[in-house]
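Structure, as structure tokens:
Only one protein chain is missing from this complex, and each of the others stays in its spot.
Now for subunit A:
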Amino acid sequence: MREEASEMSEDEEAGGAKERWAPDLGGGGEGGGSAVPFSDRVLEIVLENVLQFLTSRRDRNAASLVCRSWYRAEAQTRRDLFIGNCYAVAPRRATERFRGVRSIVLKGKPRFADFSLVPYGWGAHFSSWLFAMAPVYPWLERICLKRMTIADDDLSRIAHSFPLFKDLTLICCDGFSTVGLAIIADKCRHLRVLDLIEDYLEDEDDDEVVDWISRFPETTTSLESLVFDCVAGAFNFEALEALVARSPGLRRLRVNHHVTLEQLRRLMARAPQLTHLGTGAFRSGSVGAEAELDLTSSFAASKSLVCLSGFREVEPEYLPAIYLVCANLTSLNFSFANLTAEELKPVIQHCRNLRTFWVLDTVGDEGLLAVSQACRDLRELRVFPLDATEDSEGSVSDIGLQAISEGCRKLQSILYFCQQMTNAAVIAMSKNCPDLVVFRLCIMGRHRPDRITGEPMDEGFGAIVMNCKKLTRLSVSGLLTDKALAYIGKYGKLVRTLSVAFAGNSDLGLRYVLEGCSGLQKLEIRDSPFSDSALLCGVHHYYNMRFLWMNSCKLSMRGCKDVAERLPNLIVEVITDGTTNDAEEVERLYMYRSLEGPRNDAPPFVKIL
């Protein structure tokens, strides 16, 4: 499904590309080696040839710290640049140090921006990076952005600046429209990957929407992956069909919901070599049984399929067509498919090799039981709510979680939305699934205790951090006291990403976390009673973190200023949203380390202390 995306959310190294908070080695200015003796230069060339084989950025960071010579060699040979926070370092610093970059990954807004907690216009504009890169990276092949704002102008500039450009991946980005996509399609003749994942395109009137699919060159293309299910507008289907027909290398295709089953059949006929298919609407565009027969043969012909998604507006009577490929599927995304347990069971029973499964809670605990019995190899499960409100009935509960834990012993990652949960089920999962790396449980009703005992959910989450020794990412919910956070601080030594909402009783809670979680890199907190004194408890650690986000807690300007004064390389942003008149109260806080000092593109509602 989104293998690349899941990689992106896990940070392998403790620091960024360059910051160890040691003195800047050599700086950016010493690039050319003009002052380096010849013999050293020979050694460096040898080193560069060796370092080419080093791909992990953690290894590269370590290598760059050995000595100046290694620093230079590593800088010359780094091909993949990863910037976890686009404001941690200035574009020029990056481009001056790394001269041979072919691929760049940039992350922008904090994750809570996905939930409307970061006001529009906050920042993370790609254009400043593009201006820095365009003149110095003519060989750039790949741009991958997450939660950044990229404008049509930027897309145009990409198309004109990088003649070898191959891969554009935009995840949760905004600011662009079909106008920009058309320019990319038209000008990037070597394009292999165009992946648009959960982006928010700019609104366009009907007369403004551009038929970008028609803009791909008429000749055979190099396309390997085309993902555009988030591009909501209608498009020229014949153009897409023709494009697929002249893209022999196409392996991944995810279309939007305008594609009906009849059209899907035609696409599959053109591309039987597909490995990943996003099916669009999975409903017939007309009345009649003809579509069903042909669909079965379409899937029969697609022997390489390992990943299926889409299924919006699914008409379950057509699902049997996919049975033939189910045995080969490693990834199935039903998270937009409103299916009951009865409709799910016959499908899932065929999916014996499934590793990743996303589903809606409409299948209920009963559906999850079927999953637990059929998918013994499951590694990742995500259960999304059909009705994402606090008062919804909720169809899955601790019963489903317990069933999953008993059947899917190899589970590594789980995201589970529910209305009711028990400590017992969570404890059971902690014991049955020791390989858990990601545990995200969202009990949608705030402060909801154990369904049966009425106790807080402290013991359940405590068991998770105690028993799951590989846990690196944790999201907590339900009624939680400081004790839960104490457990996390004591046992969650490997936790890198922690999400806390409506939890804790006092400053102690945050203090336990900040003092205990020595590996913590990303901390997001909302609506919890933590005040300035708790914030101060993390001063020893904030330079090791990528960011801290807190909203609707008990922070004041005085406390935040205190932290800002103690840590000069920490950017402390106070984001106001107009709901408070009290100048002293801090509604939203976003802190992150940076080599550059306060950014100069902050909008008026952001105050940098």
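Simple rule for what comes next: a contact is a pair of C-beta atoms (placed from the backbone, for glycine too) under 8 Å apart; a residue touches a chain by one contact, two chains touch by 3 or more; residues count from 1.
The working rule: contacts and distances are computed from a predicted model.
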(request) Out of "Auxin-responsive protein", "Retinaldehyde dehydrogenase 3", "Histidine-containing phosphotransfer protein" or "TXD16 protein", flag the one the UniProt entry gives for the chain missing from this complex. (result) "Auxin-responsive protein"
(message) Using the document's definition of touch, tell me which of A:508, A:574, A:591 or A:609 contacts the absent chain.
(response) A:508
(message) For a quick check of understanding: of A:483, A:496 or A:546, which residue touches the chain that isn't displayed?
(response) A:483
(request) Give the residue, chosen from A:84, A:367, A:516 or A:538, that touches the chain omitted from the document. (result) A:516
(message) Please identify which residue in A:72, A:93, A:125 or A:283 touches the non-displayed chain.
(response) A:283
(request) Sort through A:152, A:224 or A:365 and give me the one touching the missing partner chain. (result) A:152
(request) Could you please point out the subunit A residues that touch the chain left off the display? (result) 112, 114-117, 119-121, 131, 134-135, 151-153, 156-157, 160-161, 172, 174, 179-180, 198, 200, 202-203, 208, 230, 232, 257, 281, 283, 312-315, 335-338, 360, 384-391, 417, 419-420, 442, 444-456, 459, 462-463, 466, 479, 481-483, 486-487, 489-490, 499, 501-502, 505-506, 508, 512, 515-516, 526-527, 529, 531, 552, 554, 577-582, 585, 587, 604
